[in-house]
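Omission of a single protein chain aside, the complex is shown with its protein chains in their original locations.
Moving on, here comes chain A:
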Amino acid sequence: MSLLRIRNLTVEFATGGGQFRAVDSVDVDVGEGEILAIVGESGSGKSVSMLATMGLLPWTATITADEMSFDGQDLRRLSGRARRQIIGRDLAMIFQEPMSSLNPCFTTGFQIREALRQHTDLNSRQRQDRAVELLTMVGIPDAERRLKAFPHQLSGGMNQRVMIAMAIACRPRLLIADEPTTALDVTIQAQILDLLTGLQRDTGMGLILITHDMGVVAETAERVAVQYAGQKVEDQPVADLFATPHHPYTAALLAALPERATERRLATIPGVVPGQHDRPQGCLFSPRCQFADERCRTVPPPVQPAELGRARCHYPLHAPEVAA
């Protein structure tokens, strides 16, 4: 059974120019102990769909879903109080900018202990011990002293470790990491990714990794969901996705990677992601797709079966001949 199960999630924002659909009928499934990567460019709705799951969107957002359940509990019907009991304990999130997601006015120790105070019945001595244990676990040497430090006294990598320590403080069953390494240098990125996958292995928690970096996806994820302009366009195990992408967007994205380039000129995707006012009628990728025809431009494409990577496309690539 999946830990987090979302069906047909749509998020719209009320903006000055009318309703803006940031997430458009997205399905998400994550099982226990699974690593799912959600990839997409900016504006593809990958962060918003997870923020909606966490209930962290502002009031301007309208969230609708046919199903949105975490461990059997319906997240749509929960009261704020009940939701806060789950969030931070069983369901935790790490954000991109460690510097701005920690409170600069409190020590790291206070912030880690706060999570423990909210969600566990440990006494203050035990909370302190657990905080030391957590910092040691995420690879911060001299933990006792670091607990007394303020965020500005630590480096970006250290702060991200503190964020991770806070997120895993109550042994969550699902951790959502939103671009956890984008603000960090590559050698630190490698350390943080190893830490996250190590923790995932040791504790058996589910992990959702939101990223735009195909390299990070290839090295850490087990399954990948590709999002484009708010829609999920493909969903495959990682090796299959890189070997046989079924959606033209995924294929084009992979071809645009400099390290996959075979000649000096890189493959490009012409045009830009559609905005609020120029959303195409049919397939959202059709204006930029080299295979698009009249049907693509007018009829929204169906979601193909799992063998075809659940590609949202009329003409999925690498399809067996029979289907064509």
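Just so it is clear, a residue touches a chain if its C-beta (ideal position, glycine included) is under 8 Å from a C-beta of that chain, and two chains touch if they have at least 3 such contacts; residues count from 1.
Just so it is clear, contacts and distances are computed from a predicted model.
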| item | value |
| --- | --- |
| Omitted chain, identified by the protein name its UniProt record gives, among "Oligopeptide/dipeptide ABC transporter, ATP-binding protein", "Nitrite reductase small subunit NirD", "Aldehyde dehydrogenase" or "Quinol oxidase subunit 1" | "Oligopeptide/dipeptide ABC transporter, ATP-binding protein" |
| Touching residue (missing chain; options A:219, A:293 or A:307) | A:219 |
| Selected residue (touches chain absent from view) among A:196, A:252 or A:308 | A:252 |
| Touch residues of chain A, complete complex, unshown partner | 41-42, 155, 157-158, 185-191, 193-194, 212-220, 238-239, 241-242, 252-254, 256-261, 264-269, 272-273 |
